[in-house]
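Structure in structure tokens, see below.
Only a single protein chain was left out; the remaining protein chains are all shown in position.
Chain nomenclature is as follows: A and B, assigned in order of appearance, with residue numbering initiated at 1 for each chain independently.
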Amino acid sequence: MKTTARELADYMGAQVIGNPAAVIAGLASPESAAAEDLIYIDSPRFAKRAVASAAQCVLAIPGLEFPGKTVLAAAQPKFCFAKAAAWLFPPVPAHPGIHPSAVVALSANISVSAAVGPCAVIDDDVEIGEGTQVGALCSIGRGSRLGRNCRLYPRVTLYPGTKLGDGVIVHAGAVIGSDGFGYVFGEGRHWKFPQIGTVEIGDDVEIGANTTIDRGSLGATLVGAGTKIDNLVQIGHNVQLGANTIVAGLSGISGSCTIGSGTVIAAQVGIGDHCTVGNNVTMGGRTGVLPGKIVRDGAMISGFPSRPMERFKEQQGWVSRLPELAARVKKLERENPARK
Amino acid sequence: MKTTARELADYMGAQVIGNPAAVIAGLASPESAAAEDLIYIDSPRFAKRAVASAAQCVLAIPGLEFPGKTVLAAAQPKFCFAKAAAWLFPPVPAHPGIHPSAVVALSANISVSAAVGPCAVIDDDVEIGEGTQVGALCSIGRGSRLGRNCRLYPRVTLYPGTKLGDGVIVHAGAVIGSDGFGYVFGEGRHWKFPQIGTVEIGDDVEIGANTTIDRGSLGATLVGAGTKIDNLVQIGHNVQLGANTIVAGLSGISGSCTIGSGTVIAAQVGIGDHCTVGNNVTMGGRTGVLPGKIVRDGAMISGFPSRPMERFKEQQGWVSRLPELAARVKKLERENPARK
Partner (left out) sequence: MKTTARELADYMGAQVIGNPAAVIAGLASPESAAAEDLIYIDSPRFAKRAVASAAQCVLAIPGLEFPGKTVLAAAQPKFCFAKAAAWLFPPVPAHPGIHPSAVVALSANISVSAAVGPCAVIDDDVEIGEGTQVGALCSIGRGSRLGRNCRLYPRVTLYPGTKLGDGVIVHAGAVIGSDGFGYVFGEGRHWKFPQIGTVEIGDDVEIGANTTIDRGSLGATLVGAGTKIDNLVQIGHNVQLGANTIVAGLSGISGSCTIGSGTVIAAQVGIGDHCTVGNNVTMGGRTGVLPGKIVRDGAMISGFPSRPMERFKEQQGWVSRLPELAARVKKLERENPARK
């Protein structure tokens, strides 16, 4: 898709300084850009990279100029760049139809505008909405419902009864609806607690490659609209995840946690079972939240066990100086008149 | 499957208080239950949830009563609930047969009562026992042997020569028998140490979604009967895992570890190579065990490096108060007569 600096600037709410008719056909980094690619610079530190770029148009904070280039000035260049991507690269519409190698149950109800890839397996009573693409080698369990304009990359597995809203993206290898990890020990062995609930994924959720989301034991595991989950994340049974929340790679959320909306969970975080985490919480990388904890709205936490981020930093600073602190104690002991 | 309060109570060893002929057809949470669902309450704190439930039968600790409801009284309601699940929801017998889209080697030996799903790929000399279900899109490597009544969910991979006992459950995306991670550096590059061993999984083991279990380098990687492994767990080459052990999500057990029976490994635990962990050990979430460590039977450990759980808590308590401890040292220094 091609556009002009003027059109794109109007869409993004940016100012054009230079040639409003300059053509923009793509997005790139300054180093890899061709003339018709838009680049962005969000700090004067990177100005040289823009100057040296082949790109004709630069999205930049107001006040920066680049000789011979057209500037689209905006307060938040990175945000505008992401918006431009949504416009320049709209989701490729599915090439509708069911690949002849796919195995589709007769009772499945698949929109004529949906696409089902090679060797995908669609079980009984599945419903697939308009414009949704199911990639090659996906397995969609009995009675699952996929909304409109979803995109399942190859090799996604939905267990029976999984529900996806509209515009959901699921990356390769993700597994949604597997049994939760719950057993009760007795009579010399582990008995499986019933894992007969479901999973419901809200609109515009994105789920990373090889991530796993377990079904509820008796109720539903929920992921709120607009939430984004990275690769290799584990979401336990009965978790209630709010809207527009971020969960980065290799993090695990244990069973029966409730997590609010707008919360940011960095990488390798672990949250114990039955925690209640509020809205707009920020967890630093590798935060470990003990089971049953309550984390209030807006908290910024870090460390294991988790604590306020500033407090964590202060304590870690002292851990770093512990050998010296111990030496000071030893000196005090040597000089202690009570010992003499 | 339908039963009565009397029948189920006899099976579970519970007392019926109320109508022994009350029908029980399912299991549910108090909130989602229909009249014929059994619910359970293991604490008087949740009594109101039972009272408000539509369920007619309540499994509860002795002494609780709910007007108009039939009570199945037992000392361990959650355990009885899990037992009831095993009775009410026996594994669905395979719809026997090989889906026409599956690719099955002529030399494979598949029980007539087994089921092989769509687009599953079964290599030479594979043996599949009675009642075992191999889901869609699974890949079963040459010479693998699956026992009776196993259930492989879609998209499981067994490398050649993998052995599963009876009643093994493997969730979607799991990989069993991949090469161990072993190299020897020399002549400017990493040489692959031979990874030519096998994997043997005992009876009634459950393996979570996207979990990986490496084959032994020269011998066998072993998982003992009744052991339960969560999602996204990594089990290294040559690991010997005991019976009825629990390994929670995102944990990793490095190569050549021996882990006992009845041990509980919480989430995000890491165990270094060549450790020997005893029976009935408990590891708290995120425990990190240094390579080569010996952990004795019944130990309860936590932290990184791992230490006794009580000791870990005491030390962490002091880490939390380190800034204050440092201030006390500073005060002592100020008041130290030797400095004056």
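What we mean here is this: contacts are C-beta pairs under 8 Å (C-beta built on N, C-alpha and C of every residue); 3 or more make two chains touch, one makes a residue touch a chain.
Remember, it's a predicted structure, so these values are computed and weren't measured experimentally.
Visitor: Can you say which of B:3, B:29, B:56 or B:234 touches the chain missing from this structure?
Guide: Answering carefully, the residue with contact to the hidden chain is B:234.
Visitor: With the full complex in mind, choose from A:27, A:283 or A:301 the residue touching the hidden chain.
Guide: Candidates A:27, A:283 or A:301; residue touching the omitted chain: A:27.
Visitor: Which one, A:123, A:204 or A:273, makes contact with the chain that was left out?
Guide: A:204
Visitor: Given the full complex, what residues of chain A touch the hidden partner chain?
Guide: Residues of chain A in contact with the hidden chain: 27-29, 31-32, 76, 78-79, 81-83, 85-86, 89, 99, 101, 117-119, 135-137, 153-155, 169, 171-173, 204, 206, 208-210, 226, 228, 230-232, 244, 246, 248-250, 267-268, 285-286, 316, 319-320, 322-323, 325-326, 329, 332-333, 336-339.
Visitor: In the complete complex, which positions of chain B touch the hidden chain?
Guide: Touching the chain left out of view, chain B contributes residues 101, 103, 119, 121, 137, 139, 141, 155, 157, 159, 173, 175, 178-179, 181, 183-186, 188-194, 196, 210, 212, 214, 218-219, 232, 234, 236, 250, 252, 254, 268, 270, 272, 288, 290-291, 304-305, 307, 311, 314-315, 318-319, 321-322, 325, 328-329, 332, 335, 337.
In this text, only the chains that are shown with their structure count from here on.
Visitor: Measuring centre to centre with CA averages, how many angstrom lie between chain A and chain B?
Guide: So the centre of chain A lies 26 Å away from the centre of chain B.
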